[in-house]
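Can you read through this structure? Questions will come right after.
As you look at this complex, bear in mind that one protein chain is not there, while each of the others sits in place.
Naming follows writing order (A and B), and every chain is counted from residue 1.
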Amino acid sequence: MDTFTAIVLATLGAGTPLVFAALGELITEKSGVLNLGVEGMMLVGAVCGFAVAADSGSIWLGVLTAVAAGAAMALVFAVLTLTFQANQVASGLALTIFGIGLSAFIGLGYTSVALDGMDPVRIPVLSDIPVVGPLLFGLDPLMYLSFALFGAVTWFLYRSKAGLLLRGIGEAPDSAHAIGYPVIRIRYLAVLFGGAMAGLGGAYLALVYTPLWVEEMTAGRGWIALALVVFSTWRPGRVMLGAYLFGGVTILQFHVQGLGIDLPSQLLSMLPYLATIFVLVLISRDINTIRLNAPASIGQAFHPSN
Amino acid sequence: MRFRRRPTRLRRRIRRRDYECLRGAYGKRCTLALAPPGRFAWLLSVMENGVGGMTNQNDPQVVGVAPRLELQDITKIYPAVVANDGVNLQVLPGEIHAVLGENGAGKSTLMKIIYGVTKADRGTVSWNGQEVEIANPAQARRLGIGMVFQHFSLFETLTVVQNIALAVEEPFDLDGLARRIVEVSERYGLPLDPRRLVHSLSVGERQRVEIVRCLLQDPKLLIMDEPTSVLTPQAVRKLFETLNRLSSEGCSILYISHKLEEIRELCHKATVMRGGKVTGEADPRQETASSLARMMIGRELPVCQHAPAPEGGEPRLVIAGLSRTSDDPFGTDLKDIRLTVHGGEIVGIAGISGNGQQELLAALSGEQPLDPHQTYEIHVNGESVGNLDPAARRSLGLGFVPEERLGRGAVPAMSLADNALLTAHRAGMVKLGLVAGAQVRAFADRCIETFDVRCGGHEAVAKSLSGGNLQKFIVGRELLQSPSVMIAAQPTWGVDVGAATTIRQALIDLRNRGVAVLVISEELEELFEICDRIAVIAEGRLSPTKVTAETNQEEIGLWMSGMFPGVEDEPLPDRQELIDAH
Partner (left out) sequence: MRIRIEPRAQPSRLMGWLSPLLAVVLTLVTGFLFSAFLGMNPVDAFHAFFVAPVDDLYGLGELGVKAAPLALIAVGLAIGFRSNVWNIGAEGQLTFGALVGGGVALWAYEMEGAWILPAMILAGALGGMAWASIPAFLRTRFNTNEILVSLMLNYVALLCLSYLVHGPWRDPEGFNFPESRLFSESAMLPVILEDTRLHAGALLALVAVGLGWVFVKKSFIGYQMQVAGLADTAARYAGFNRKRMIWMGLLIGGAAAGIAGLCEVAGPIGQLLPSVSPGYGYAAIIVAFVGRLHPVGILLASLLMSLLYLGGESAQMELGLPSAVTGVFQGVLLFYLLAADLFINFRIRGATPQGLRSPSKPAEASS
């Protein structure tokens, strides 16, 4: 495998957890709910997935557990913000803090466990084509799943009535309520989907990408996913673009060292975070872009009696 | 699934009965049941609802017909208020039935109960003689109830057809739906482009979207909540034509309003509400405006004392060619606005909402400060204030009552005392950066007492007050700071009649003391009642002013659709002089 193919593969791998988490958060935010707990949901997803995979020996059982665990975390958030009308920012922060603690607690016995990871799908013949082969036909199954989910989310948002409704609820929950839609119930579903996707992102990290369990192994990826949603101006296509861009930046730090450029590793490790700030500034500069694209009711509690 | 079956069986039974009834009436075989629903809606309605729907086109009140809708003993209690208290109501097929009452009488709550948005705590709803429980709007629509909301239930960033698709229960086919929208909107004279984004529509067009959305589902009962508040007098005429036509086709209409003349003109019957209760039923065509008013508020409509304006006031507020691009992507740009308000007069600006009022107010109040090079476009008491913030403008004598009471004019979760501090802090309430609590409370108490604000004292939080009392507090807070220029936006919007009179009288008294008053309102009646001169804002342009006594609602209404003569150059202070004065 040549270097180019290797770099692209590594970039895709580093970007995929972000794809899952950011697509999930995109749907959550489209419904008008801001869940800042992505980091916590990813971590709990990662550790639960890893633990089950290590104990049962089945990677796929681990993936399913991670999805369920992410959704369970999101359920806590949904109950707080949707049923108990709690502040979404505070609840999201609480979820992240809780998730960090909980994942460290669950993961105690698994820090030195090794997993085999997930074998790439190798379609015979096709995957042997130089460059294109491994990139198109030799990826791991979860990566194909991420492409499928991207397609599904795009179709849902722009081609289905349910997606139209979701956008409407994020835009004007009062209108949706007035014409008879159960705003709270639909927001619950959106938040749960976001949690399941974050769990999946965590699972990818712990079961495929590394595959290891390390405390706080997401290292801010949940927050980067949140930033990606803003960067994408709430459009799935740009989420993908942004995720792989960040994958590339993450990979860059390893290759810079490989190229013999002598920079302290800490400075290189800062790159993804600094890049996040940089793109956020770029996209937020034009206030109208945000105002036209952001779901108008984002972050605001909705109570049907008003 | 379960409740769907019952109405079907019921329908079949009714249909059979009326079919025979029709045969009797026409004496021949009748196969109308096969006709498409849209074209023979009225006939179907006859078949489903009894002959009353047909024979009573001019006067639906025929004896012995099952009412389309009947409410019995409807009661709804909110934590602070009994919104509906044992309300009974009957609407006949094809009847235009007014529900009349002032703000806070419980009309909107009642309509929400009928449409299934809110659940009643007690009472029964009957539909075509059959008791039903309307659990949600979707079920209401299945029964044949449509509702046009006062504050529209539309999604701004979606197109017309997307908006409508969300409210109809049929397979998701936007192209087919768009064709039907065009069809229906043409048939009823409500032109609409289904592909346009809602935020680009005027309020009148938005109302059309809501009406067409209802019509697509062949409603048997259409609820209209204060529909004329967003229309010019001319557009009101057209709306009435549409409503009369629907009525003649057998559709009942519940018409919510507090405008007495409209109800007398349009409606067959009126139910009057006050304080959540029904206080009377009447045939509005037989009543006078004042007899309806007595039922509505329990006494004569109060009138403000309004003497002619004193002569020769000085120009206090001068707007000299103000243009600006709205920074709201859905907003209206202001184009060369010129206006002078003198001390001792009230100038009114009429217009349909969304024509630049928000932008004009924000520019005048300073909430959107002008660009530095536009400094000289706004003057208060001879000083150019274009680039000053709201607090600095207040120091120069500007008082401002915004349209939104909760969240802008007052902080909902703060006490009245804290809300007094919001704008009145200049009056000795802050010393060395610290708040002087005693002064704040004294000011709030004075405001509460002077303006008869009914509340639990200065510790009551703003959101616990009724709209009228909070508005009196806000107006009072601004007045007690002795402004020399007062700007009020929709000062009596959503306020009960008593508070509205108090507020209007306070503005007139202010004028009599030599203050320049500018009132921006969508209610023509209000402007004609209190203003000395009137101008109109349309699509961001301001008309010339007219002396109120020399114009009428028809002319101003025409101007509201943008048809007004160009503005003559008002005498403005010399620009260079102003620059030199700095």
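Here are a few things to note about the model shown:
Methods note: a residue touches a chain if its C-beta (ideal position, glycine included) is under 8 Å from a C-beta of that chain, and two chains touch if they have at least 3 such contacts.
All values reported here derive from a predicted model rather than from experimental measurement.
Counted over the whole complex, the shown chains touched by the missing one are A, B. Contact with the undisplayed chain is limited, among A:Thr28, A:Thr65, A:Ser146 or A:Thr276, to A:Thr276.
Only one residue in the set B:Ala80, B:Ala307 or B:Ala438 touches the chain that does not appear here, and it is B:Ala80.
Here one chain is not drawn; of B:Val65, B:Ala293 or B:Ala460, the residue touching it is B:Ala460. When the missing chain is restored to the complex, the residue among B:Leu301, B:Leu422, B:Ala442 or B:Leu558 that touches it is B:Leu422. Against the chain not displayed here, chain B makes contact via residues 73, 75, 77-80, 82, 85-88, 119, 121-122, 277-281, 295, 365-367, 389-394, 400, 402, 404, 407-414, 418, 421-423, 425, 430, 433-435, 456, 460-461, 464. Take chain A: the residues that touch the chain left off the picture are 36, 76, 79-80, 83-87, 89-91, 93-95, 97-102, 104-105, 108, 219-220, 223-224, 226-227, 230, 264, 266-267, 269-270, 273-274, 276-277, 280-281, 284-285, 287, 290, 303, 305-306.
Everything that follows uses one rule, which is that only the chains that are shown with their structure count from here on.
Chain B makes touch with chain A in their complex at residues 78, 116-117, 136-141, 149, 152-158, 162-163, 165-167, 172, 327-329.
Here chain A touches chain B in the complex through residues 160-161, 164-165, 167-168, 171-172, 174-181, 287-288, 291-292, 296, 305, going by the rule given at the top.
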